[in-house]
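What you see is the complex with one protein chain gone and the rest in place.
This part shows subunit A:
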């Protein structure tokens, strides 16, 4: 899934049996189709279940205030998979921890987080806790450390149920077994008595998924759920995640820095940079016609099959700005090949672009729209440097 967009591949070259799984990646005209590859049983509805409005998160530190999230707004529709991409420190994890109410005490959170119309930031701690795990669940990045080493898997799953409902332990364990079956762990009955150290990484992440969905949540926040797993297991886990989502009718916020994962999974994608959303839209248009140079740069930095594998990687030059002393204007302007004076003076708002439902925060999105392949800006520059 790390194939770049618009790379023509001759279908004749591909052995149809060896690449059976990849066949659906190709369009009828033989081009790689980078859009959503996994099909869901029930498509998302238009009704928004979670709405984040102008969320800002700041951390006071000795060196100054860290502006980790600076005004994030998005809506999550029922049964939808919303991908949030961005590099480390772009605020993607912090903004979802804010939704979970799991930020450290010193964090200053502003804005509104509406779950079915109720502002979670204004709720009592008790009410917030009752939503957590029951309506909004979270899957953590590292299944190695997110499971308690001293309790059996069954106990931990039952504990997740008992945190919200009073019921006999036996009933809770029966639910736990059902969930292990659902996530595809063989011999679920026996596995309930296993301890986390007896599970492999993939199985632990499956167990984490089971724990997240055991209370039939409406929203699942998956914070880089496959980063700690190896590639072959990643695909299985993602597929399972989507399957489970359909089984419990949940929406997913999928946080990752892997564009391939987003491409295969997400209905819509939100790109974040320096604590701000810089592009938001349906996955296919965003990946095929990015309207923000940062997104184009990210897409351009995916290793290419072109040039026989000998071509260099094309990273975006420079580093993200410090979140303590942000430059004025667009935070991406120091690294942007299209930057002009207006970029360095004014931070562009997230505004609708040429296609409906596709938003970008860029003064010059029309320049990207004017070329066939927007990654070309990054390509030519890095190749002239090299």
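We take it that a contact is a pair of C-beta atoms (placed from the backbone, for glycine too) under 8 Å apart; a residue touches a chain by one contact, two chains touch by 3 or more; residues count from 1.
FYI, contacts and distances are computed from a predicted model.
Novice: Write down which listed name, "ABC-2 type transport system ATP-binding protein", "ABC transporter permease", "Heme exporter protein C" or "Metal-sulfur cluster biosynthetic enzyme", is the UniProt protein name of the chain that is not shown.
Specialist: "ABC transporter permease"
Novice: Given that one chain is not shown, which residue among A:111, A:133, A:260 or A:285 touches it?
Specialist: A:133
Novice: Of A:147, A:336 or A:368, which sits in contact with the chain we cannot see?
Specialist: A:147
Novice: In terms of residues, what is the contact footprint of the unshown chain on subunit A?
Specialist: Touching the missing chain: residues 100, 102, 105, 129-134, 137-138, 140, 142, 145-151, 159-160, 163-164, 186-187, 195, 198, 208, 211.
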